[in-house]
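Quick notes on the structure that follows.
All protein chains but one are shown in place.
Our next item is subunit A:
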Amino acid sequence: MNKLSPLHDKIYCALSGSAADAQTIAEIVNYQLDVHSTEIGEDPQVRSAATLVRNISYKYKEELSAHLIVAGWDRRDGGQVFATLNGLLTRQPFAIGGSGSSYVYGFVDAEYRRGMSKEECQQFVVNTLSLAMNRDGSSGGVAYIVTIDEQGTEEKVILGNDLPTFVDQ
């Protein structure tokens, strides 16, 4: 299942938690963002998309069980990542979520550096996903990566056997 859902040309979100809840939120925000961007006559900001997601997550906090990470590129602030867990909106240099994320907190804390190049960052993301998939029973299969920058959006799928391997006991 592809857990990366487009909210706009240069804004994507990553779904976790209940798949149904997360997909529904993404579809609603996709629609709201279309309306908003028509109203303002230009591409929406990543912050706007994240705010729309957060509004739904917060309002229906008791009924929903999903965490969406919103990331994208806009002309005003460049590349941005927002976490919307439980209705809190925070901008972060990077964000991880989902059941497999607990296992890689240490790894991402140690390995993330500001100012990485595009290729370094893609490698960092692939390594992180691979380590988490190794340990988490609910994660696995293939890795979907979407890279968004000024030039455009690039979607990539990395199959299981192409993922990096680490020391296995």
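Just so we're on the same page, contacts are C-beta pairs under 8 Å (C-beta built on N, C-alpha and C of every residue); 3 or more make two chains touch, one makes a residue touch a chain; residues count from 1.
Rule of thumb we're sticking to: contacts and distances are computed from a predicted model.
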UniProt protein name of the chain not shown, from "proteasome endopeptidase complex", "COMM domain-containing protein 6", "Ral transcription factor IIA subunit 1" or "ATP synthase subunit b":
"proteasome endopeptidase complex"
By the contact criterion defined above, which parts of subunit A meet the unshown chain? Give residue numbers in ascending order.
93, 102-114, 127-128, 131-132, 134-135, 166-169
